[in-house]
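Below are the structure tokens for one structure; questions will follow.
Note that one protein chain is taken out, while the other chains of the complex remain in position.
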């Protein structure tokens, strides 16, 4: 979870493709060319969205890389209910298997699972926690190949840590390990920050675009993708935190929405009143006819919604006592992280090894 | 950390006395009779507030029990800086010692420290984490009294867990232990929820009113205070979480404040315009003179701030996707809890045993 | 795991009844009156022993209290194999249910589970680890009785800690809690020390005699049994450590056994030689006829096994560099504790609540 956040400037990158898509679509109020979206709600309580960003232009527009994004949304995932967790595990596993198939990855190809994040910061520990519960087999293939029963894939796994712990760019560690251990593809698991409070701890995203922390100059070498590692990289992300600024932003948006109607009414009343004393004429009077430019300006400033600059300024003011980059997580984060990491680890064990199925997948996790 | 929260109705009890006081005082815009407040900022970066609620009437008004409240606020405590942590430890220790003295508790009296909260929920684990680092001596006094050097007090400690883990009211467990182990006074440590984002992880409160989770019918037996335990109870609390609704509330308050000025200007413009066509007269026209009651009403509704009912409704709307009782904590909660629990444990070791001082107090913690 | 050990004097109390029984029986080389023993190996890989100490005299002889002891021995439990763990969980649950029935405890009676031991010392953390995974329901019965579905028992649970952490005798805490929460029976879970290396991490003992740490003067108040708590106490124990002195003792015993044969041969040779020069006579010569009392004595001293005093002295010498009370545990203790605590917690959930069965019992543990 390495964010490239500039909250003063409020250009936080959203990590989830569905969020980016929603935001752009709201602005555009129409379909975005070069983006296909498929929604599947066949299973009650689970919404699966398959987003395909097809062109570079669409990618620029939506702010996400060209590629496939599958999002599994389960609002009840936050309830810590074992039954729901098992259901989500099964669905995640199925979706992940289909994702591998679509990419042309076969059952014999070797996987390296990379658990990104900081194991000392609970909401950032998703990657390491999943790696702890994976069924790792690569060493068995090299040390005792005859003892490996059919139905198992060669899987290795590392948790490279974060820059503040190792002093080394995570990507450098992963490059080194890929070079030495030569997997056919990489699965990178990371906790994400969401732009929407309701997606925290309810959503899993699978994508084939790799991991791209930051986007500025000199950040190329930090990416984990096919270009840098030489093999396909599938990213699995779960939003576990939200920026406090997101909550503030939501509040402001709601508040302005709330005011909108009474503002419109007020504006009409104002006009009615202001124009009531002007001489009648054929075409209706508009605000431009008002004699007093100052009141016109003031009023319009009020009635119009806040512009982006003002909005940023407000968020900045609200959060000043806290530091600008406050990231929060529900207080039940420990429980949630245990649940979701088991879901992903079991789901991966299930999807990566044909010999592992829903009945025995739990046996490999703690 | 057991909250009696009704967020739909938004009457969350604030746990910190200074917060309650501030809120009431803002409303009252004057001193509250029966409440004395003393602020001490002699040490740079540390603000100590000593609040004394003297009468039942003042207690009702401020919403806190009659008693003494000392609050230590250190905005930089969140920075995870060892130097500051040591400074706060020393100050907390001094304040706590003075608190004991004021209560007439002598160096020979026996303490039972109760670490409230759930050790499985990091931001709620303050009590258990402090207990882990306490210098406990009661067993030495009973098993090997001659080996105990002078300067040590008889101290025992328990972490009773929470209702969801034990199935037993925490207070029942504490009563049982007090009855068996017969301490002269009890120190109860608990994580709190704050009403203000900026107090999370920056504030320590000491009070002599005990712990009173909830206030409704049938809750009497849950209290930990002199009335129920038969010995004085000193409570130590640290806000480690904040309600998401608090952040939303802050945002709305700021936004309304932001609008206030332009609303005033707009109002003046409106009046200027509206009145511009009326015949002149001696006394100034007021809004009451406006010919159109509807526009007058609409406008006033806009200009006046939201009433409490509308505010609650708004907060409710913003948080609906999350459940109404979302409690959040900064994502660095693990680090902070380690720091603050060390501060309180070292500070208590120092304050409770004369033989422990600032130089060796760290030796007893992990 | 509070041992009353005097290793210099080497009178370590053995915690397991089967061990005490074996030892006494080896010495007695016959059945012990007042003790019945039943062995059940119907399930491959699992040996269940049901020991009943029926009289005070038998109790004195065997060194265990009058009562019932069920021991489940599974040598492969140490292999960390999920299949075996599930099998043992089911068997433990069945045995525990039968144990309750034999004691006349009904499905409506309320249980308090006490997790003894120190959560900071991994091999001593069995009790607290089991408590963490228990399905606790007492609060639901009191707060929302209508919401409790049939098939659930009223269960509460505490981990009282150890003397060094709390400063309070564990028994005092438990008395206090029992007095307040009024359970119908208590289940006390504790890690044990074994006298036999092969029982570490392979054995579960259930008994109805309660917990009796130490036996000297003044220890009465430390017991957790029907006499002190006023309700039946069922103890569940698992040996997780072994005294280093046990390993040394085993080695010495083996070595002496090894020498026995060659000593016998040597003795015969000695005699043959010594007697070869004596005049012939009808009755065979014996060692008593040897002319040299000193060599006779020396030789006999060698050939006869070490007496207890010499054995203790030897063990003392071997262990001197380590301190006399070294207690060791296999290095894989973390994994084992996780496995066994899940077995016991799941088994208890299953046995205590009719609504919980083998299929869903895992859902309540972590």
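Couple of notes before you dig in:
Order of writing sets the labels: A, B and C. Residues in every chain begin at 1.
Simple rule for what comes next: a contact is a pair of C-beta atoms (placed from the backbone, for glycine too) under 8 Å apart; a residue touches a chain by one contact, two chains touch by 3 or more.
Because the structure is predicted, anything quoted here is derived from the model rather than measured.
Here the missing chain is touched by one residue of C:22, C:81, C:184 or C:250, and it is C:250. The chain not shown here is touched by just one of A:22, A:43, A:86 or A:172, and that residue is A:172.
Considering the full assembly, A:155 is the residue among A:35, A:72 or A:155 that touches the omitted chain.
The omitted chain makes contact with just one of the residues A:137, A:194 or A:329: A:137.
Remark: the residues of subunit C touching the chain excluded from display are 78, 120-124, 196-198, 241-242, 244, 247-248, 250-252, 254-255, 258-259, 262-263, 265-266, 269-270, 272-274, 276-277, 290-292, 294-296, 298-299, 301-302, 314-315, 317-319, 321-323, 326-335. Those residues of subunit A that touch the chain absent from the view are 120, 131-132, 136-140, 154-161, 163-169, 172-173, 175-181.
As a convention for this text, only the chains that are shown with their structure count from here on.
Between the two copies, subunit A and subunit B, the C-alpha superposition involves a rotation of 180 degrees in steps of 5. Between the Cα centres of subunit A and subunit B there is a gap of 34 Å.
Among all residues of subunit C, none touch two or more other chains.
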